[in-house]
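One structure, as structure tokens, below. Some questions next.
One protein chain omitted, others in place.
After this line comes chain A, so read on.
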Amino acid sequence: MTNKIQWEFPQALEDEAIYILRETAAQFERPAILFSGGKDSITIVRLAQKAFYPGKVPFPLLHIDTGHNFPETIQFRDWLVESLGLELIVRNVQDSIDQGKVQEETGKYASRNALQTVTLLDAIEELKFDACIGGARRDEEKARAKERIFSVRDEFGQWNAKMQRPELFDMLNGKIHLGENVRVFPISNWTELDVWNYIRRENLQIPSIYFSHEREIIERDGMYWPYSPFLNTTEEEVPFRQKVRFRTVGDMTCTAAVISEADKLEDIIGEILEAKISERGARIDDKRSEAAMEKRKQAGYF
């Protein structure tokens, strides 16, 4: 499986994404990049930088901070914003909780993953964003495989899978009514492997938790969970130290680790080529039901 030729990045994907980003800047009044600090949104930032060079990136970054992020991700976010001279806007899930708009989940599976949708929709309304650029990819999950590149959301942020506009050739229709907004997915056609090969080709910095490191974890349901003050554990769940890394970066309460010694990009790519578990297989939030993602997308999730 580990074939050298597969390590090449298909250039057509970058050209397509840059075209989409330029259309987004031209067709909307207030677009923003939804930034999570994960590798997909880091890729989006790089593409935006290239699309408008030598001009500036014409979008601010919007980060919905659940308060349960890996500290390494937040450090990285601040470094990236500083070094590229970008504008960062942060909105906190804690504020939505304090305002009584959402309620903290309870029990050992409690996470703020679902809660952040409310904070996100409020931020979109408050900041009057008419387009939000995300790093979602169609290969991640089967409901996402049906997603358009310009995906219209109604006033309540909802996705209507059956009423999607047809997208033909490279013609993008970003016309919307007042109150609606569009989610833009420039790397729709990329796979996880494409993203890693791009990061490698472009020599991009990524948060340290993607690389092998030692940390405290617990074992639950056959997966390794990062131990943190945010995770509700039972008495039997005793943390232990282990060399792990993360394949995706979500909250500390819903992202499982994989045991790995990979501390270089090449080793990470090698692991993916041989991986037995899909990327979102390490996302506890997707395990809730077969249609978990479709339901969250309808509600306005990323």
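Simple rule for what comes next: a contact is a pair of C-beta atoms (placed from the backbone, for glycine too) under 8 Å apart; a residue touches a chain by one contact, two chains touch by 3 or more; residues count from 1.
Assume contacts and distances are computed from a predicted model.
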| item | value |
| --- | --- |
| Among "Sugar ABC transporter substrate-binding protein", "Molybdenum transport system permease", "TonB-dependent receptor" or "sulfate adenylyltransferase", UniProt-listed name of the chain not shown | "sulfate adenylyltransferase" |
| Of A:154, A:167, A:219 or A:237, the one touching the omitted chain in the full complex | A:167 |
| Listed residues A:75, A:92 or A:191, member touching the removed chain | A:191 |
| Omitted-chain contact residue, chosen from A:50, A:101 or A:243 | A:50 |
| Residues in chain A touching the chain absent from view | 1, 3, 5-6, 8-16, 18-19, 22-23, 25-26, 49-56, 138-139, 142-143, 145-146, 161-162, 164-171, 173, 175-177, 188-189, 191, 193-194, 275-278, 281, 290-291, 294 |
